[in-house]
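Heads up, one of the protein chains got dropped from this complex, but the rest are sitting where they should.
And then chain A:
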């Protein structure tokens, strides 16, 4: 679980070699790169990951590109690797467009898309390091969050 680039590249190479000889063991690689975890959950919701629908539970890990979809009366709470906190209300569609968190290199960004529903978001380390880097895209507008807490409703 050591996150430094040379180590990661080595692991990636090993995974690629394994992938050539055996079935690609995706979860082992994906696990180290999770960017958020579900902390609170009221059914029913789903996560779209790499084109597949994954059932939601507390402790489920999220990755860049994932979409969280909640149904009537549902709620999902997520904490991201940078410490930012997200709460999704019912009938909400939320997509993690881009999440990059390499504080040592000052290389950070967090862009997400809210297509519908309600959201409460409190920014974390990415917002502290680079306030320009936290963005939300909605059907009509783009939000630039310069810290810290914002509520969004998309109808």
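The rule is simple: a contact is a pair of C-beta atoms (placed from the backbone, for glycine too) under 8 Å apart; a residue touches a chain by one contact, two chains touch by 3 or more; residues count from 1.
As a working rule, contacts and distances are computed from a predicted model.
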Per UniProt, and picking from "Multiple sugar transport system permease protein", "Isoquinoline 1-oxidoreductase, alpha subunit", "OmpA/MotB domain-containing protein" or "Response regulator", the hidden chain is "OmpA/MotB domain-containing protein"
Residue, one of A:78, A:96 or A:126, that touches the chain absent here: A:78
Chain A residues that touch the omitted chain in the full complex: 1-4, 37, 39-40, 42, 59, 75-79, 81, 83, 85, 87-90, 103-105, 114, 118-120, 122-124, 127, 138-155
